[in-house]
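Have a look at this one.
Omission of a single protein chain aside, the complex is shown with its protein chains in their original locations.
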Amino acid sequence: MLKKTKLMKYRQLDRIVAIEPGQRLVAQRTLRSDEEYLRDHFPRFPVMPGVMMLEALHQAAVWMIRVGDNFASPLVLLREVRNVKFGDFLSPGETLQVTAEKVKENEGLITVKATAEKDGRVTVSARLILERSGSNEPPETDTDDDVRRRVKDQFHNLFGDVPQTA
Amino acid sequence: MALTEDEIFGKVQSALEDALGVDEDEVTKEATLVGDLGAESIDFLDIVFKLEKAFDIQIPREELSPEDILTNSQYVQDGVVTPEGLAELKKRMPWADLSDFEADPKVQNFGNLLTVGDLCRYVQDKVNG
Partner (left out) sequence: MRWFWIDRFTEFVSGSHARGIKNVCLDEEVVDEYCPGFPMLPPTLIIEGMAQLGGILVAEHFEFDKRVVLAKVGKATFHLPAVNGDQLIYDVRLDAVQPNGGTVVSTSHCGDRLQAEIDLMFAFLEPGQVPVDGPLFDPPDLRSMLQIMKFFSVAVDARGNRFPDYEKLH
């Protein structure tokens, strides 16, 4: 079986710049002109879809939590997103600096404030609420352990060894 | 349906909290929408939708955003609004406190004019007027 490295079709973070596990994560995402979906979004004006920018924020929040927990949870599910504002377009060649910061945690729900900046200006912002979860598959299948292991591998395949600041 | 000032303020506060993602205590009557609450042009559209819904009113675009006056060469000279222009603005927006703007009527200052209190007075005129 071929080992798939660095593969995650919907990957939105190119590299992690800084991480305080469980607290703060800073990452980058550059839009490449050869990204396939651009031909549909939009045929006459290729720009990153708003939801894809939101996904960059989401992934930053998820990894921030996962690394902070040392990948203890099989899943970190998005429960709610609020006040997502798409302030400016991102064209091919442009880069977003993505920041996710934990605001609070209450009864298993983690609130994260996340932003993306282009040339020092915030162009996307959102408030996210995430929740740790098991797979809810029958325990006899060992799905939870399997997912935990694979997600941890995925992180290292995608980002390598990321220096952590406490 | 006549609403009290407090009832209006409460609903306007709610709409702004939702649209701008700010906390209740930030939304004071003196707070400016742009400077203090961080509203951008995209947010004005959102605010309009929320106020229309909350108060069951219609908000024509030019009533809150007098772009046509601010880009009219009859009313603006060298980036400064003329006395005729100011009169037009007062006519269009009688609910807004334009005194600070009158002191320095540069077009670029207009964006930061509107306060939460202005918005409440606007709604009051529409709902009770």
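By written order: A and B. Residues from 1 in each chain.
Keep this in mind: contacts are C-beta pairs under 8 Å (C-beta built on N, C-alpha and C of every residue); 3 or more make two chains touch, one makes a residue touch a chain.
Remember, predicted model here, so these are calculated numbers, not experimental data.
Listed by label, the shown chains that the missing chain touches in the whole complex are A, B. The chain not displayed touches chain B at residues 18, 42, 45-46, 48-49, 52-53, 61. Touching residues on chain A toward the chain that is not drawn are 4, 7-10, 36-37, 39-45, 49-52, 54-55, 58, 74-75, 77-86, 89, 126, 135, 143, 146-147, 149-151, 153-154.
Here is the rule we use: only the chains that are shown with their structure count from here on.
Chain B contributes residues 18, 20-21, 40, 42-43 to its touches with chain A in the complex.
By the touch rule above, chain A contacts chain B in their complex via residues 82-83, 85-87, 125, 127.
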